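Dumping the structure here so I can ask a few things about it.
Omission of a single protein chain aside, the complex is shown with its protein chains in their original locations.
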Amino acid sequence: MAAATQDSAIRTGRVTRTLIYLVLILFALFYMLPLYVMMVNSVKPLSEITGGGMMSLPDVWTIEPWKKAWSTAQIGVEPTGLRPYFWNSISMVVPAVAISTVLGALNGYVLTKWRFRYDTILFGLMLFACFIPFQIVLIPMAAVLGFLGLAGSTAGLVLVHVVYGIGFSTLYFRNYYAVFPTELVRAAQIDGAGFFQIFWRILLPSSGPIAVVCIIWQFTNIWNDFLFGASFASGNGAPMTVALNNLVQSSTGVKEYNVHFAGAILAALPTLLVYIVAGRYFVRGLMAGSVKG
Amino acid sequence: MGFLDIDNATKSYGSVEVLHKVDISVEEGEFLVLVGPSGCGKSTLLNMIAGLEDITSGQISIKGAPMNGVHPSKRNIAMVFQSYALYPNMTVGKNITFGLEMHGVPKTERDAAMAKVADMLQIGQLLDRKPGQLSGGQRQRVAMGRALVRDPDVFLFDEPLSNLDAKLRVDMRTEIKKLHQRLGTTIVYVTHDQIEAMTLSTRIAVMNGGYVQQLGTPKEIYDTPANLFVATFMGSPSMNLIDVAIRADGNAVYADTTDDQGRKVSLAFPAPGAALRSFDGKTVKLGIRPEALTDVDGADQRSSHVEQIENTVTVTEPAGSDTFVTTTIGGAECVGRMRSDADVAAGRAATFAINMEKAVAFDPQTEDRIA
Partner (left out) sequence: MSDRTQADFQTRLQNWLPKLVLSPSLAMIFVFVYGFILFTVYISFTDSRILPFVGNGGKPAYDLIGFSNYDKLFSLSHWEISITNMAIFAGLYIGICSLVGLMLAIFLDQKIRGEGLLRPLYLYPMALSFIVTGTAWKWFLDPAIGLENIVQTWGWTSFTFDWIKNRDFAIYTVVLAAVWQSSGFVMAMFLAGLRGIDNEILKAAQMDGASNWNLYRRIIIPQLRPAFLSAFVILAHLAIKTFDLVIAMTGGGPGRATELPATFMYSYTFSRNQMGIGASSAVIMLMTIAAIMIPYLYAELKEKK
């Protein structure tokens, strides 16, 4: 079902087409608006913003707000800038994405190629876990993390994100492996390959696209998470999103909007880059959760 | 005890029994074909021999050793799959030697075995390609190469030709037959194509509804089908079935029916047995193969019982080598197979020669063959 299937059937007049283009461009501007506001105001002095020039290009270009947001802005009680929190997020995201993806791949493999009784029900339970409002687990999770001595730590957040990420990663790999020919697995069994050999030598080499989808999805979700970060790691171990919120919401001193915008872009940059580089895969991941794979 | 013994093998999924007490003993070097419509259990049985499906009850043994619970790779079998199941990420060479590698065979031996097989199947020039770059026929050869290289006790084929186009299928069929004649290995072959079954096999098991309907040589299956199912499933066009009344008259036994003008027709059975005689006065189904319903000149000259009837031709279908002629006997539409130069035309009368030596009769209640 490739693109350009319907135009042969549907014809539109010149006026209609002009209107359609107009609407599409207006919406494009609407979607670009916040990004434009953030960009343009992160490189101008504060006085230009408060003076009513939020929509105009800077009179004086400056990267001071970026520097300040990155290394000297007041986050909570310390003037550390967002830098340490950026690294917090990195060291949380990398292991969490890696672990949840590996587990998801193995789960998807088992659930499609080694089916057993009630496997669909078990998968349904895993899938439902993706959609619960996480408020329902906040209290016991806080208690357990406290009990394990992981409260406020990156390790604790990794655990949380792995647990609540495997539902989706399993979904991706399951849907992908479901259409992977089972005869290949049988042939490999007859050839004498074991459970892990089949996975490693037969399935994994063909799993590139879905692995990319899964990694991008998990990366975006975990990087952008705020609820878990705010609940379990609000101090020095906080991730980027929590630190940004602290920066923006701090009630002391002058509101440095330009620094806020610079900080917001810093927090958005990794996921935005991923989107620009591999947007196609991101969209595929987005759709897999909703439309039949 | 045979080479491959299937002893009362039964398969159930939950409470549903899909294969009922299958009993087949295969000798070494035999080419057994499992044939039947889809869902008859033939693939399930093959997978049970391969070890890809559990045996619910009964036993399957190879060379006298029971295989229940033994891992597929430890049964010394090889399998060619319908989709060929070539590993897409490996080259042809890797595909062929993967099984040997998994069994810990050293590289030099693997390469030697691969070279031998590649030579035998003439795929030497393909060894460095990926399966995606091969044509259907080439993939088929590689899949066979992968099976051959293992030098297994039993070869299993799961509808290996069904993904090929018509011409290639005939070529590969011959190829497989040659290979079997050359290597003399034991083969179990699943297909739904009755022509493949007839041409390839030394013995056929016709299956339906999870039961083996008949086990026998191609000739036995074709000439003396055990029941109506086997009779109609094997052979193309299918066997003609006419309701006839059995009439015993002294030593002779006749099948009474009518032609398309309503005139009475009596067909004598050549050597009626007691079983047939016991149906005196009852209706049975008379089975006549299309080649036993032909033009007078085309009839089997050695047959002692050829009956002739005049009937109107309703449709003719020239097929080049033969002409298929449709007519109505005893209210049933029948297809006869005539020589291509037989003088027949739709709407005209023609003389049909019925070879009663090849005719069979079935009990309409039990559907089993009487004679």
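To keep things simple, chains are lettered A and B as they appear, and every chain counts its residues starting from 1.
Definition applied: a residue touches a chain if its C-beta (ideal position, glycine included) is under 8 Å from a C-beta of that chain, and two chains touch if they have at least 3 such contacts.
The model shown is predicted, which means the values in this text are computed figures rather than measured ones.
Chemist: Using the touch definition up top, pick the residue from A:Ile166, A:Ala187 or A:Ala233 that touches the left-out chain.
Modeler: Checking the options A:Ile166, A:Ala187 or A:Ala233, the one contacting the hidden chain is A:Ile166.
Chemist: Check the options A:Ile90, A:Ala142 or A:Val212 and report the residue that touches the missing chain.
Modeler: Going through A:Ile90, A:Ala142 or A:Val212 one by one, A:Ala142 is the residue touching the chain not shown.
Chemist: State which residues belonging to chain A touch the missing partner chain.
Modeler: Output for chain A: 1-12, 17, 20-21, 23-24, 27-28, 30-35, 37-38, 41, 49-55, 103, 106-107, 109-111, 114, 116, 120, 122-129, 131-143, 146, 162-164, 166-167, 170, 178, 194-196, 220, 223-224, 226-227, 230-231, 241, 244-245, 248-249, 257, 260-261, 263-265, 267-268, 271-272, 274-275, 279, 282-283, 286-287, 289-292.
Chemist: So that we can see where the missing chain sits, which residues of chain B does it touch?
Modeler: Listed in rising order, the touching residues are 69-71, 74.
Methods note: only the chains that are shown with their structure count from here on.
Chemist: What's the distance between the Cα centroids of chain A and chain B, rounded to whole Å?
Modeler: That pair's centroid distance is 57 Å.
Chemist: Which bits of chain A are touching chain B when the two form their complex?
Modeler: 181, 183-184, 186-193, 197, 201-202, 205-206
Chemist: For chain B, which residues are in contact with chain A within the complex?
Modeler: Contacts found on chain B: 47, 50-52, 71-74, 77-79, 81-83, 85-90, 98-99, 102-103, 146, 150.
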